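With one protein chain held back, the other chains of the complex are shown just where they sit.
Each chain carries a letter (A, B and C) given by its place in the written order, and its residues are counted from 1.
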Amino acid sequence: MSFQSGLNMGKGRTEAFSDGVFSIAITLLILEIKVPHFIGQSNRELAWALLSLWPSFFAFVGSFATILVLWINHHGLFTLAEHAAPQFLFANGFLLLFVIFLPFPTALLAQHLTGPGANTAAVVYCGTYVLTNISYHLLLSAVASPQSIRKDVSPALIRRIRIAYMFGSLIYITATVVAWFHAFAGVLICSLFWLLLTQLSYSEKHDRNKSWFDE
Amino acid sequence: MSFQSGLNMGKGRTEAFSDGVFSIAITLLILEIKVPHFIGQSNRELAWALLSLWPSFFAFVGSFATILVLWINHHGLFTLAEHAAPQFLFANGFLLLFVIFLPFPTALLAQHLTGPGANTAAVVYCGTYVLTNISYHLLLSAVASPQSIRKDVSPALIRRIRIAYMFGSLIYITATVVAWFHAFAGVLICSLFWLLLTQLSYSEKHDRNKSWFDE
Amino acid sequence: MSFQSGLNMGKGRTEAFSDGVFSIAITLLILEIKVPHFIGQSNRELAWALLSLWPSFFAFVGSFATILVLWINHHGLFTLAEHAAPQFLFANGFLLLFVIFLPFPTALLAQHLTGPGANTAAVVYCGTYVLTNISYHLLLSAVASPQSIRKDVSPALIRRIRIAYMFGSLIYITATVVAWFHAFAGVLICSLFWLLLTQLSYSEKHDRNKSWFDE
Partner (left out) sequence: MSFQSGLNMGKGRTEAFSDGVFSIAITLLILEIKVPHFIGQSNRELAWALLSLWPSFFAFVGSFATILVLWINHHGLFTLAEHAAPQFLFANGFLLLFVIFLPFPTALLAQHLTGPGANTAAVVYCGTYVLTNISYHLLLSAVASPQSIRKDVSPALIRRIRIAYMFGSLIYITATVVAWFHAFAGVLICSLFWLLLTQLSYSEKHDRNKSWFDE
């Protein structure tokens, strides 16, 4: 008894579920920016209150960009898989755990980045990215297993992606250590690293002038 | 006048709607972990405040894993159905009611697990899983009815799934009783049972080396 | 220049967007049930605090069932449409406005059903259903227009659905008036009416033993 069509739907449904989680997690980020709530504020006072929310906006934009790039990379990994094998589903679930968790360190950072607990908040923020990066390593290993991978994917491509992820591990661990001594510097490394991540291609030949999905 | 194509879309749209509910319920779990909010906290104080949130993190991870496994089992049940008959849609609605409800006992537990009301919180938490388990029994019965089931599904497979669900009933009822006397022990049984649930296969022959969706 | 394929995607994408809104609105209902938050509560006190939340649970279940049935009826209406004409999209948007709004009167009712402001809360709750019902009338009119309707849908079917919706108008207006004098009775009428709505069929011949989507 063969369920070939069911198999494809299985992978498709996992992808759709993951997309749902990514899009909800990225949208929930806005709930952590609290509206200044003193009713009697004048125009000038309200403007200052909004400006003093800058750590919230900074954390919001950084986490938004990171989740978006995580999602693009998630899609890239899925294009390499043929089957949704059990270890693939477990690794994907582990990854989603951290995607869902991200609004918490974002809110923590927004509230404490300018206070005396900034280092703790920044270490937790950067440390979450270390764990997220580990979950991508696990998903890559699951994708690269013989049960899951598409036959036309070369070992060279997997190696190239793994090196990129290891570079990511290095960056995020560095950021966590830096955050221990200088909160803002550590966070800045995390928040800007997504710019590099966008340059990662999940196809055999990397050509900057074409789409990631296109090559 | 025949609506055969409409029928398939009907089942597909029910599945997509359910997926949406599962992915939102699992993501809303993070909203229940509240950021420690005393502005003047030092690094050390904030670190302790975060560590004292461990019941929140514990409840978050347990509920996350459970909803994920419930979703995988939901998908398994859907692959057995050919038609979306009315009793199938009702049973699915009843099940979604409890999936949506889960963030509430999770938050309740997170807030009271270390307090004097721990047993009440734990009984409500475990009891919710008893009710969720009953809703899976109902959905299985709806799927197994002649109006809904695919012709190539054997009674042996339905029997095997029903036995697994009955084992689940036993575990969750036990956990609820245990929670009455020892809150943490009861919750631990609930939170770990999902590991067993991942071993349940919805296809004719169970082969551990292949994907659930794949066999 | 013909966009026939684009047209079908247009209707499909509107349906997917609406499904997303329905599934999020139904899941957000749980956020309105607030966890009893006094840390020092004993098991007995917490149990009583939970039991005193019964208006929240009552409103939650009533709104859950109603949104689910609204969604099933929304799907029924969409199966009758061939094209997504502008008035169809406007009517659908108007309907989604009330679907999104529903968590607010639900929370209002949950908080005031047992207090001295119960009648106001109940009138707002029932009144929202009157407006939601009007939005279904508008969507039906948009679907039944020559630009939108499928050629094989008979005027008799449209008439039957319109009569059912008018019966709904009557029930919801009655409930709103009743709520003015007896809050709970009015809400009960609203919360139970969805049981009748599930009996509405969107296909030419109504046969109770078959699925709505199936006939």
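Criterion: a contact is a pair of C-beta atoms (placed from the backbone, for glycine too) under 8 Å apart; a residue touches a chain by one contact, two chains touch by 3 or more.
Owing to the predicted nature of the structure, the values given are computational and were not obtained by experimental measurement.
Considering the complete complex, the chain that is not shown touches A, C. Which of C:Ile30, C:Ala47 or C:Ala84 touches the hidden chain is settled by the complete complex: it is C:Ala84.
Hidden from this view is one chain, which touches chain A at 15-16, 19-20, 22-24, 26-31, 33, 35-37, 39-47, 50, 60-61, 64-65, 68, 71-72, 75, 79, 152, 198, 203-205, 209-215. On the side of chain C, touch with the chain left out of the figure occurs at residues 1, 3, 6-7, 9-11, 13, 16-17, 20-21, 24-25, 28, 31-32, 83-86, 88-90, 93, 96-97, 100-101, 103-104, 107-108, 111-112, 115-121, 124, 147.
To be clear about the criterion, only the chains that are shown with their structure count from here on.
Seen as a C-alpha superposition, chain B sits on chain C after a turn of 90°, to the nearest 5. Averaging Cα coordinates per chain and for the whole protein, the chain whose average falls nearest the overall one is B.
Interface of chain A with chain B: the two copies contact each other largely through different residue positions, with under half of all numbers used appearing on both sides. Our note on geometry: chain A versus chain C, Cα centroid distance of 36 Å, whole angstroms. Within chain A, not a single residue touches two or more of the remaining chains.
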